[in-house]
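The structure is given below, and queries will be raised subsequently.
Below, a portion of the complex is reproduced, with chain positions unchanged.
Labels A and B are assigned to the chains in the order they are written; within every chain, residues are numbered from 1.
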Amino acid sequence: MSYGIGILGAGVMGSDHARILASQVAGAHLVAVFDPDRARAEASAGANGARRVHARGIDLIDDPEVEAVLIASPDATHAEFVLACLARGKPVLCEKPLAASAAECLQLIEAETKLGRRLIQVGFMRRFDPFYGDLRAGLEQGGLGPVLLAHCVHRVATVPGYFQADMSITNAAVHEFDILRWLLGQEIAAVQVMRSRRKSTATLRDPLMIVLETDQGVVADVEAYMSAAYGYDIRTEVVCEEGTAELARPQPAAFRRNGSVAAAYPADWRGRFADAYRLQLQGWVNGVRSGVPAGASAWDGYLATIIADAALKSLNEGGRVAIPAATRPALYR
Amino acid sequence: MSYGIGILGAGVMGSDHARILASQVAGAHLVAVFDPDRARAEASAGANGARRVHARGIDLIDDPEVEAVLIASPDATHAEFVLACLARGKPVLCEKPLAASAAECLQLIEAETKLGRRLIQVGFMRRFDPFYGDLRAGLEQGGLGPVLLAHCVHRVATVPGYFQADMSITNAAVHEFDILRWLLGQEIAAVQVMRSRRKSTATLRDPLMIVLETDQGVVADVEAYMSAAYGYDIRTEVVCEEGTAELARPQPAAFRRNGSVAAAYPADWRGRFADAYRLQLQGWVNGVRSGVPAGASAWDGYLATIIADAALKSLNEGGRVAIPAATRPALYR
């Protein structure tokens, strides 16, 4: 009755998924873990009730008790593991990015299309966030009229030392690209990155102001600021013909003292998207059990990648970069 | 590995608990359901994967696969069922009130005390609500100094037809009594109910303004308004020597149109406390599995009942009603 899950990767993301799966998700249990660092694989397995640690990722995928696979291994390994899951007909939740390049994404799409059924879900967890859900429901009710503009803010207090220049786009802003597509039901047609004055202590080109255009003419500006210092702050306002809709946020208690009223910001994404990660895992398990896929598809993963590629080109070369329209395969309609 | 749960009652509360347990809680599964109305017992069992429906409550409690019992049956049956669970050494989560009278509560406390270990948890779910947790953590940090006052608002849009006069206190305000004790770490020493102008369409004496005094001299006013019309609205502000702390609330998206900015209120407690109910169940399951009890104890259930009794006396007879100090048995310290 309970579904058996295997997790590839026992780093920050992988072990967090393992913890959530074991302690907050109904209908599934952790069976096995793989990580090249065996000690941390065992730590994650032990803390979360998994029976086995595998020596190779492929062994975990082959494990008969593993009915579905969660991939939280390094980006370069995603495509290979996803293909192995497809070959065995096992549903897979792959952390973003779907693959290390647009070309690899297309290989996965081709394989899944041949298979003729959707087994791949990509970890754009915001689609499960109740605040985005509330915003989208409000937009769909229709009283606001067509969308004209959007304003997004993506602020991270600080990033770790290994965070490289491109990651402002491939790791952070890519969430905005995906969620705007999902919120608006439109495709991104062009992107232009404006470099602003650089934060004096930042090694990154930080912050960035990214201007997106959709295939229906909507313009959206996205602030991506990886060293915002004060906290983790995600905002979206969608501007329509008859009014605007603004994303809410988890609300902390307010404290009045020392001459002001203050409310805390979360230090990082865990304080903002904990519920989205839990609901993503529950939604994936439910989807796997019911056979009705939920969340972002391989196609969504591919589009996020080509938008990010275009944004990187604009960042590095300047100017507006158009994104050619892509034909969505029937499987993803 | 997964814990077997039986639920007594398949009404609104019972079937909601069953749904949450089956769809959102890790480490437990629904085994059996009992309800005098067999059809609705079967509906709840069927929808949530329970194997059995029992003909009598006691049969469910006796069921060897039922490792712990959730009581959501009518108030009058609570004491009997709780005693049966204690007799069999099975942990029990009992919806509030713990029992139909203070005397019955004391019987359960006596039984549990004899047993020498805590098996009873009372369903004051607010103790698991993240917003109250955030508020309490802020108070405990200490920067605000001693508490002097508190203001509470408990507004319900509408109540069903069967809602009787006393229930403003026994069903609604009782949550404020428990959570104030929990927030402040103080005992309620007196209560006075002020009758305000009655809502013209209300059959209840509605709204009520209830003034509580704690054993440390803190005064708290509680508005209990069962026909507040606009939505379900719960607030607390705690006033301290150096500042105040205010409970946050789930934040909905904001919509600007037609000359104003508006944010929706939930229609009822489900929109406000869904997370608290989920976390209560998860916390109970974790507590049962680990042997470390969580949440409100039988002693807390007893105190909520005697405060409610005093409030009812004040409502019916007028004036301030003192609540004698009670000695907490060692088991509950």
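Here is the rule we go by: contacts are C-beta pairs under 8 Å (C-beta built on N, C-alpha and C of every residue); 3 or more make two chains touch, one makes a residue touch a chain.
Nothing here was measured: the structure is a model prediction, and the numbers come from that model.
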{"item": "Size of the entire homomeric complex in copies, 2 being in place", "value": "4"}
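Here is the rule we use: only the chains that are shown with their structure count from here on.
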{"item": "Where subunit A and subunit B are represented by their mean Cα positions, the distance between them in whole Å", "value": "37"}
{"item": "Subunit B residues touching subunit A - in the complex, by the definition given at the top", "value": "1-2, 21-27, 29, 49, 131, 134-135, 138, 143-144, 242-258, 263, 282, 286"}
